[in-house]
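Take a look at subunit A:
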Amino acid sequence: MMLWSLVLVPFVAGLVSYVIVSDRIRRSVWFIAMAFHLFISFFLSFDGGEAGMSLQGGWLTLDALSRIFMPLTSLLFAAATLYAIGAFENEHGRKSDPGKAASAKVRRLSPESVFTGCILVFLASMTTVILSHRLGLQWVAIEATTLASTPLIYYHQGKRSLEAAWKYILLCSVGIAVALLGIFSLALAASGVTSELSVDSLVTHATQLDPRWLKLVFVFILVGYGTKMGLAPLHTWLPDAHSEAPSAVSALLSGALLNCAFIGILRVLQILNAAGMGSFGEHILIFLGLFSMGVAAIFILRQPDYKRLLAYSSVEHMGIVILGTGLASEGMFGSLLHAVNHSFVKSMLFMTAGNILAIYATKRIDGVRALKNRVPLLAVLWFGGFLAITGSPPFGTFISEFSILQEAVNQERYVTVGLYLFFLLLVFVGMAATFSKMTFGATTDTAPPKPLHVWSLVPPVFLGLAALMMGLYIPQQLDTMLRNAAALISGGAL
Partner candidate 1 sequence: MSWMNAVPVLIGLILSPLLFGIINRVKAWFAGRNGSPLLQTYFDVFKLVRKGMVYGTTTSLIFQLGPALVLTSVLLALLMVPFGTMAAPLSFKGDFILLAYLLGVSRFFTVLSALDTGSSFEGMGASREVQFAALGEPTFMLGALLMAIYTGEMSLSGMVREIHFEAVGGQSAAVALLVAAWMMLLLTENSRIPVDDPNTHLELTMIHEVMVLDTGGPLLGMVTYASGIKLWIFSALIANLLVPNLHAGAVTQGAVFVAAVLLIAVVVGVVESIMGRVRMRQIPKVLVGATALVATGLIMTLAG
Partner candidate 2 sequence: MWTFLIGCSVIELGGLFALLLLKREKAARLIATLFTVAGCAVVAVPVFQTLFGDGTAPVQLPWHLPLGEFHMGMDVLSAFFTLPVLILAPLSSIYGVGYLKKHKGSGAHYFFLNTLVTAMLLLLCAKNAILFLMVWEIMAISSFFLVTFDDHLQSVRAAGWTYMIATHVGMMALLAFFAVLSHQKGGFDFAALTADGELSPGVSSLLFVLALVGFGSKAGIFPLHIWLPEAHPAAPSHVSALMSGVMIKMGIYGLMRSLTFIGEVHASFGWSVLALGGLGGVVGIVSSLAQHDIKRMLAYSSVENIGIVCMGLGAGMLGMAFQNPALVALGFGGALLHVLNHSVFKGLLFLCAGAVVHETGTKEMNHLGGLMKKMPFIAAFFIVGAVAASALPPFNGFVSEFLIYFAGVQSAMTKDVSSIVLAAAVLTSLALIGGLAAASFTRVAGMVFLGEPRVPLKQVPKDPGWAMKMPIVFLALMALALGVASPLLIQTVADAQLPVTGADATLRVVAGDIVPSLNGISLVGVAVIVIFAIIAVLYRLIAHRKSVALTRGPVWDCGYAKPSVRMQYTPSSFSAPLNQMFQPLLGTRTALSRPSGYFPKSGAFETIVSDRVKDMFYAPLFRLVARVLLLFRILQHGHVHIYVIYVAATLITLLLVTAGN
């Protein structure tokens, strides 16, 4: 029953908060739902029943994979909630003080209730994606995440955010339609063998599934969920959507949503590995991974807008994750660890970007100077995030990127290693120029910046520390969970 509550509570809270008028009550509803979700998911994952707890014939189960992503998503959601409320305060604060009114383009804000409602439904759908063991249900949930997140993107009602939202929904829906084709062909492949499309039954009967259809399934699912995950060349919506959405939403999009799409692909990979066709998709995955890193590197070099820069770095990191999955065995462990690290660091960076936007009121990099002197805490977060996102050691991303590199070297794929390191270097060069230009430099106006609401600063600091902790000391329990998940996906071939 607990698992269903994880889905239903946020869903109901979302519907309810559509109608609540007063901000205070709605925020408290939102807060309670978030707290409940956080507590339950941590309680279930870390010391819930050892075996996968399934319910009602396996609709929702908590297996090794979801045991990692469930707490991660709810943690990110909690951070995003706090940040969003803090950002609203900043926004209201800004609107009220007269001096600023003229300069900042005051956009007409659709009522906050739509925002809260959608974000809670968004959480519900993400939870279903992570927990569902039925691929059909999983598809529905992923489609639901798209639909729930579209209104969040055009929350600011500007021309640019509308355009971004339109491209987002159109491209993702087309992608997911292709994924639906994949689900149907999977059903066709399993038509003789098992009736319902649950992962466990498919894995047990994997060998009897028709291999040719399985290949088709893999292609459709990869293209379908790949569009959702932002792999190049299907990534084109990601920079627009993530940069135009409010920072709390882009933090959630980059941090949590991309992982859900990744889980969709992993489920199918699990079946493929069980059917002994694991090595079939390897080359495609590695190619897509490297291609995404390459495309991201192209657009990161001399990118004028820092939120788009972070979006492209999400494309790059998803490329790394897919590259790791393609390398299997140790690479799988590296990619899962990288997905977790990336979520922490990227959402921290998006929140800090939001704070910078609140103070400097411009998304252009040239508009932001001498962050170090004006807002030291933000500068520390911003530059620390830069070091984390480019995989420098004290942070967790270094460990995961190095284990993926190690796996690529173990498999003597020297071309992949060469390209991998070259793209990482290109991304570093591109980002170094941008981040150092923003952090350092001299300022002329000595006016102290507008004080930020405390809730908009606490989550990024917390996430930054989490990323640092992941780099220095990964607790034993988390490590075993990651290893079990990797083993689960690669069919115990670790």
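A quick word on the picks: all candidates are chains of the complex that A comes from, given by their letters.
Going forward, a contact is a pair of C-beta atoms (placed from the backbone, for glycine too) under 8 Å apart; a residue touches a chain by one contact, two chains touch by 3 or more; residues count from 1.
Here the structure is a predicted model, which means the values were calculated and not measured.
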Checklist line | Touching candidate - 1 or 2 - for subunit A as found in this complex | finding: 2
Checklist line | candidate 2 contact footprint on subunit A (complex, rising order) | finding: 166-167, 170-171, 174-175, 178, 215-216, 218-220, 222-223, 226-227, 233-234, 236-237, 239, 280, 284, 295, 297-299, 301-302, 333, 337, 370, 372, 387, 390, 392-394, 398-399, 402-403, 405-406, 408-410, 417, 421, 424-426, 428-429, 432-433, 436-437, 440-442, 471-476, 479
